[in-house]
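The complex appears here minus one protein chain, its other protein chains still in place.
So, chain A:
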Amino acid sequence: MQENHLAKWLNNDLTEAELAAFKKSAEYASYERIVAASNQLRSPDFNADEALMALKNQRTLKDGKVVQLHPFKKFLRVAAAAAIIMFGSYFYLNTLDKNIVTQYAENREILLPDNSEVLLNADSELSFSERKWNKERNVTLKGEAFFRVAKGKRFTVATDAGTVAVLGTQFNVENREGFFEVTCYEGLVSVTFKGKESKLPAGSSFMVIDGKIIEARAAKAEQPSWLNHESSFKSVPLKYVLNEFARQHNITVETKNIDTDQLFTGTFSNTDTKLALKSISAPSQIKFKFEGSKVLFYGN
């Protein structure tokens, strides 16, 4: 008989001769009975799904213990990063100039740090440094604006055409393409144009058209007409008048058979488009065709 023949027998590994011999043995019946009875045995119930659920709960509990500090660390990291960004952008933005822009047909009132007032006409841009304001009152202007400057240090308006400097006064600066006009309404304004400084007393204006200085003329109003929602011109080439009309009414202007260099003197409304069209066309003896957001001025 083989070694461990009982194990071999259970596994059907006995040779026929061995099996026959084993079956003849006295103990065979007993073994047969033991095996038959043990085959009836069943293991206790075990619910694998429940056990897996329990395991997962335990796992998350354990995981929780391990990572408990992480959210706080993460928070600290995020907070530190946020703080750096906030401080960084605060200092960066502080060094940046403040920039105020108006669109077509938009006016804005700006209060400067020293309570000086600026009224920004349509399609204009004003920028200044808040940080340096206490050292120097400098603003940069593109377009047109009216200033009511509080008394104090020298106040400078820089434009790409010329620089306007005052101490405390009310004045209007208009700097459009090819057109530069400063009108003083109160006090004394100093205008520097191409390195030449001119003093402008109250009630007078300084105008440059296409690089040519037009002699200082008396301004009759107490404040610029656009503050009253009107645009006034005195001997100004028609093209600048039409440009101003386009800015105030946000309307595209086209011309045909018209001398746009002819001088225009008059006023048009900044609010009533139809009235303004009449105000422009009648004195200049031109006709216009107005449709939607476009207007065509034409001559004969």
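Observations, loosely collected:
Going forward, a contact is a pair of C-beta atoms (placed from the backbone, for glycine too) under 8 Å apart; a residue touches a chain by one contact, two chains touch by 3 or more; residues count from 1.
Keep in mind that, in the parts below, contacts and distances are computed from a predicted model.
Per UniProt, the protein behind the absent chain is "RNA polymerase sigma-70 factor, ECF subfamily"; the candidates were "RNA polymerase sigma-70 factor, ECF subfamily", "PQQ-dependent catabolism-associated beta-propeller protein", "ABC transporter ATP-binding protein" or "Transport permease protein". Touch with the chain omitted from the figure is made, among A:Glu16, A:Asp45 or A:Glu291, by A:Asp45.
Considering A:Thr15, A:Gln58 or A:Asn228, the position touching the chain not shown turns out to be A:Gln58 (whole complex). Interface residues of chain A with the unshown chain, by the touch rule above, are 3-8, 10-11, 27, 30-31, 33-35, 37-46, 48-49, 51-52, 54-55, 58-59, 62.
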